[in-house]
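With one protein chain withheld, the remaining protein chains of the complex are depicted in position.
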Amino acid sequence: MKNRNLKGLIVSVWGLLVILVPTVIFPPCSHMLELVDGGTVPMKCFWSGRAEIGIGFLILCGGLLLFFAKSAETRKFISVSTLLTSLVGIAVPAFLIGGCAMETMTCRTTTFPALYVLHALLILFCVVSFFSAGEVGSGTTKASL
Amino acid sequence: MKQLSLTTYVIALNNLRRKKGRSLSLILLSALFSFMLFGGAILIKSLENGVTSLSNRLGADIMAVPYGYEADLQSALLRGEPSTFYFDSGVTDDVAGIEGVQRTSPQIYIATLRAGCCSYPIQLIGYDPETDFIIQPWLSSQVGDPLAEGDIYVGSSINAEPGQMLKFFGITFRVAARLDKTGMGFDTSVFMNLDTARKAARESERLQENPVAQDENLISSVMIKLANGYDVKEVANRILQAYALEGVHVVVAKNVISDVSGSLNGLTVYIVILAAVLGVLSVVVLGVVFSVTFSERRKEFSLYRVLGATKGKLAGLVMMESVLISLAGSLSGIAAAALVVFPFSTYIQSIVNLPYLQPSVGVILAAAGISFLISFLTGPLAALCTALKLGKFEIYTAIRENE
Partner (left out) sequence: MMLLEVDQLTKEYRRGENTFTAVDHVSLSVAAGEFISIIGRSGSGKSTFLNMLTGLLKPTSGSVFFDGISLENLPDDDLSRLRNARIGYVPQGVSALANFSVFDNVRLPFFLDKREGDISGRASFLLEEVGLQHLADMYPAQLSGGELRRVFIARALVNSPDILIADEPTSDLDVKSAAEVMQLFSRIHQTGTTVLIVTHELDALGFGNRVLKMDSGRLAECLSAEAPFG
């Protein structure tokens, strides 16, 4: 398999992992919040998890695009957009939506840390992928060892 | 196009790249070792820190609790597992009268079913600011005034800023301060004075029954400090002799701490053995692989000699390969350990179920440096034997191999 195909595959798998973390691997706190009127709503962390499913899907698609993209310019663009998606993936649990106020809650002990680690690694990968995409305008990427 | 010079480094790197499978498995082995070393070091250090914090924060020598609730008190202290138990507040004065007891201070524990912020039970701890010698000493370093009615201190695990309002049992409390991390049960506890605690108990009646709501004279425990020169065991026995029939039991702080350090020692031994086994394994496996591939690569090595490489140059090449493997492995192992140990520290704490307090940045960096050094040295050490053998084989017979 070509190096660039492999990169696309890795990003896709990463996207899949981002989807799997809040759904299968480390689901966030399952409790429902009881309202004064007796009704229940899911807690914030649940919505953060939901958002991550969408973010994971975007990353997965980015990976698939990277798998097929040949030109250096396209590959650079996909790397940048995936990187930004990952940044959003960090921002969602960190402050855009957030999670439980208690550090010992499941979302804060496992779900969010796992997402942070995944996104941080992916951001690093995107930076590498950006710079190893080759010269813009050279058409295809240069074969590397 | 400018061509890269074929320095020892470039040659070694090239040889490693062209044998990806072999190189990656060796790197993985080395990474596993450094992961174990660094991860284990941080784990052990954090647990040691947790015990230190426990013995520093547990200012009482003896704690009197209702009979049958000794274990509950311990899990409340160590892990913040909410518990509710009560006896008469008269015990405070009773115990104060025992010979050898210098100070006593009552506390009230109330477990919430869930806090307003999240569906998670929290331990509310009511203490008496006038007699207290446990909580305030380490609070005062962080906060100025004693707690006013309706004010609370929150443990470090509760995400609330000073001045913020928090709701428990429908009562709104003002957060006076958020405490430093202790690594123990205090992190998930909320502190308030006795009156506030009783008010909370009364309000909690709406959700669950609480004896404190009926009886103003109930407390959960009495913290006891001994006068100088008295033996903990003796005084504890005296308390038991005098009040055991009234349902008073004691927990000796020293025993709690030694229990914890006992299980900590067990864990430490386990980690150290695992790291040692992995270390030996990685030297042995790397050594075996190097020497096996050496015989496989005899022809290749002899070609360098035919082309005029000195023995030293060849040895340097083998050492460089091992250095590169070790470097990549050690660095990635430490990075991987960091990605597990730091983000998941709370999770780890909940698994080991012991006081857990991460060491300072300096200690962490030192641990990383030492782990790196030890792990890094295994590669060159394993290759040394092979590098020394390189000078001894007969080039002439070696180049005839695989003809």
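Just a few scattered comments:
By written order: A and B. Residues from 1 in each chain.
To be clear about the criterion, a residue touches a chain if its C-beta (ideal position, glycine included) is under 8 Å from a C-beta of that chain, and two chains touch if they have at least 3 such contacts.
Values in this document were obtained by computation on a predicted structure and should not be read as measured data.
Taking every chain of the complex into account, the absent chain touches B.
Interface note for the absent chain: among B:Ala148, B:Val272 or B:Val306, the touching residue is B:Val306.
Where chain B meets the omitted chain, the residues involved are 2-3, 5-7, 11, 14-15, 18-19, 300, 303-313, 391, 394-396, 399-400, 402-403.
By our rule, only the chains that are shown with their structure count from here on.
Residues 29, 31-34, 43, 100-105, 108-110, 113-114, 116-117, 120-121, 145 of chain A are the ones touching chain B in the complex.
Across the complex, chain B meets chain A through its residues 14, 17-18, 80, 114-115, 117-120, 122, 156-160, 187-188, 339, 343-344, 346-347, 350.
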